[in-house]
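The excerpt is restricted to a subset of chains, each kept in its original location.
Chain naming follows the written order as A and B, and within any one chain the residues start at number 1.
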Amino acid sequence: MSSNNHYDVTTWPVGNPSEDVGEVINSIIADIKDRQTATDANNGGKPGAVIYIPPGDYRLRTQVLIDVSFLRIHGSGHGFTSSSIRFNVPEDEWPDLHELWPGGSRILVDLPPGGDGEESKGAAFYVERSGSPRISSVEFSNFCIDGLHFAPDGSGMHPENTYVNGKTGIYVANANDSFRVNGMGFVYLENALTIYNADALSVHDNFIAECGSCIELRGWGQASKITDNLVGAGPKGHSIYAENHGGLLITANNVFPRGASSVHLDGVTRSSVTNNRLHSFYPGMVVLAANSSENLVATNHFLRDHEPWTPFLGVDNGLDDLNGLLCVSGSNNSVIGNHFSEIIDSQSIRPAGATPVIIRLMAGVGNFVSNNHVVAMDVHATSSGSAFEAQVDALLTTEASDGLAVTAVMVDPASARNTILDSGSDAQVIADRAVNAFRATPAVGFQAAPEPLVVQ
Amino acid sequence: MSSNNHYDVTTWPVGNPSEDVGEVINSIIADIKDRQTATDANNGGKPGAVIYIPPGDYRLRTQVLIDVSFLRIHGSGHGFTSSSIRFNVPEDEWPDLHELWPGGSRILVDLPPGGDGEESKGAAFYVERSGSPRISSVEFSNFCIDGLHFAPDGSGMHPENTYVNGKTGIYVANANDSFRVNGMGFVYLENALTIYNADALSVHDNFIAECGSCIELRGWGQASKITDNLVGAGPKGHSIYAENHGGLLITANNVFPRGASSVHLDGVTRSSVTNNRLHSFYPGMVVLAANSSENLVATNHFLRDHEPWTPFLGVDNGLDDLNGLLCVSGSNNSVIGNHFSEIIDSQSIRPAGATPVIIRLMAGVGNFVSNNHVVAMDVHATSSGSAFEAQVDALLTTEASDGLAVTAVMVDPASARNTILDSGSDAQVIADRAVNAFRATPAVGFQAAPEPLVVQ
């Protein structure tokens, strides 16, 4: 059936992949374990296997449990299409649509929801193995995990817009090594990807959108990378989240709205958030919380503007404009060479009349903030029935009627001994000059003192 | 024939893939549409398909028309080899060559050329679908599209060196979502990849060389990424081009000569050009035109030197050395932390005797130019019969007889309220100090004023 450790869910004799691909995959994993029983002490015996999911729709009614290393599950299509846009089209227009649902090699997650603190129960793929060594080299590649529907959340929001359904795409419960998630599509899941205790994980080139939270590295971990993904979470969730990680590299991601944050780091140290394009409708785009320290936040493009799409008007993440687009509670971080565009309607600023903050140092010492460029404009927010066109219109509009006064950097009294260079004018930086080092961005007409004072 | 939506062009019963793989693929797409007719309202029905192109040569005499979502076309080899070098070897030496043509999973584009404004007619793969929703999740992966020959262009240039043949690799005519182009090879096409109205597009890890233009994002679009590609266009074309895009991330690309530009942005806003390696034989390497604003151009490596290869000596893009390697017509852009190497023969400067410009701000306001490092050398240009070895030699030569005086930053009168910091000495920056902010890079022997003036 599988002499070469290559399985296909559509040809496996147990179960019906259209009705319950979870049962099929679990049966395949049982077969792998039955066949690869030998203690592999003589340089062989447990090489692993690959399970192929051809393009097609596969309902998953049984959670897949992965407890073997060296398992690759791959498909032939990430299959994203917007469910959010479709669910906001009247149903009587649906017969006119070319297609209604995501596609590709598509898993339809049809599990009962996991409750609070039981997210793992609602996971399509659940990875769990204790003992030694840590489970290694599990790979997910190029298929689609679709949560199908969101559910009422009591807020009065249209149920399909809540980002809530108790479903998770992939949930890794234990310490793991050298996992890969590449080329996947995730859509309409409350949590797309939740991984505990990762070492040398690679989350690369995925499409993760219209999910409550997208990429969450929980527990602790090290030396991983989140690179080159297209990501966008819901207003209560995380686009990219990590806690207690060291040596994490978050780069080359294009993070679009509407996550509560674009990148949220909690107790993360010696990590990099560099070279990402970040777009949000709320403050609190990049959050370094809980003493996140010695991180590098560099050459990112931050854009904060307004929600243009009618169904989500009025929704936000609860943070006001004093919070900052980048918020640091931690020490010895480097914030270098970032571009910030704050494009908002001054009438919508909260608290009313406040001066919005771009970079806020809330607590800690020794942060280095240098060469950041802040652009701020006061625009009249507009909305539109079409999410895509409205977003593009908003993105391309740079003709503001007025500039907008902002605080480029605000340093709270709980933060000290920071260095702030060339990141705002004297008026734009609120910091106790007695306990922080500061050099204002030169103003127009400024000229440095004449040059050489040769030291001899 | 395809119970699992997996097709192979070599086993499909209609057509002959060696003679016309276009007819074969169109027949497969017709089969997909015949079989996936159901309105998919009940959570299923149009999942898509994958078409495999094994290694081999496949002539394409019929344009492929793609009008279904969730279609992945993939091969097993990007198959690049230089046609440019071979075409510049005498034909009587060809029998001694190991191979003459590109390979891998190779499409030989044998279509009549599309004329001006009719590029789509010469496209091997033409994607077109109107109506709702936008066509989504079409993927091209790991095969080769070869345009075979260039054609006379009336200039007297050897026909195989013109970069003109009216052929396009992939042409996407309509608004589209979540497309992917990964691991492809494109060679000897006048236009490799032309995509209109892209949302969340990923162009990643491709090899696109010896094409007139390589990656062109036309119309308008948002939230896409062009990452980790090896790219090099012809002297009249674009290596990477985008118009009216917002939130575009162009990063980690290695762009080699000889495109008229390395990255050309036209009316592009809130986008990033970061962390690329860019090499050109002409000025005008990165162009922010038509009010391209609020973009971040950071930590790129720019190298401009001379064409070393005999067949192209004397060819250029028509721009003189006052144009700048980076040209900005737009507002509120950030230009931070880039390295520029200008390695040219002072005898070749145009206009003769001029001081070459590195960064030129032509129009707009509020640009922030900081921490850029300019290296300029006067070298005696040499040519060679071997493109590869000459390029390597030129690249590795850093021993210049003399330094070369350059204008690091030139600000035109039409541009104002810019901030220019640590990007050139006082003499190297031409800008009206009354309307721009300027701080010169300190000169040798400079020492800042003694430090603390404690504010209390």
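Just so we're on the same page, contacts are C-beta pairs under 8 Å (C-beta built on N, C-alpha and C of every residue); 3 or more make two chains touch, one makes a residue touch a chain.
Note that the coordinates shown come from a computational prediction; the quantities given were computed from them, not determined experimentally.
Enquirer: All chains are the same sequence, and 2 are placed; what is the full number of copies?
Expert: Full complex, one repeated sequence, 3 copies overall.
Quick note on the criterion: only the chains that are shown with their structure count from here on.
Enquirer: Quick check: superposing chain A onto chain B on C-alpha atoms, how many degrees is the rotation, to the nearest 5?
Expert: A turn of 120 degrees brings the C-alpha atoms of chain A onto chain B.
Enquirer: From the C-alpha centre of chain A to that of chain B, how far is it in Å?
Expert: Comparing mean C-alpha positions, chain B is 28 Å from chain A.
Enquirer: Which positions of chain B touch chain A when the two form their complex?
Expert: Against chain A, the touching part of chain B is residues 3-6, 39-41, 43-50, 69-72, 74, 129, 131-137, 139, 175, 177-178, 180, 182, 199-200, 202, 204, 220-225, 227-228, 244, 246-249, 251-252, 267, 269-272, 274-275, 291, 293-296, 298-299, 331-332, 334, 336-337, 366, 368, 370-371, 417, 419, 421, 426, 433-440, 442-447, 449, 454-456.
Enquirer: So in the complex, which bits of chain A are touching chain B?
Expert: 8, 10-11, 54-57, 59, 76-82, 85-86, 89, 93-106, 108, 148, 183, 185, 205, 207, 209, 228, 230, 252, 254, 256, 275-277, 279, 299, 301, 303, 336-339, 341, 371, 373, 375, 388, 391-392, 394-398, 422, 433-434, 441-449, 451-455
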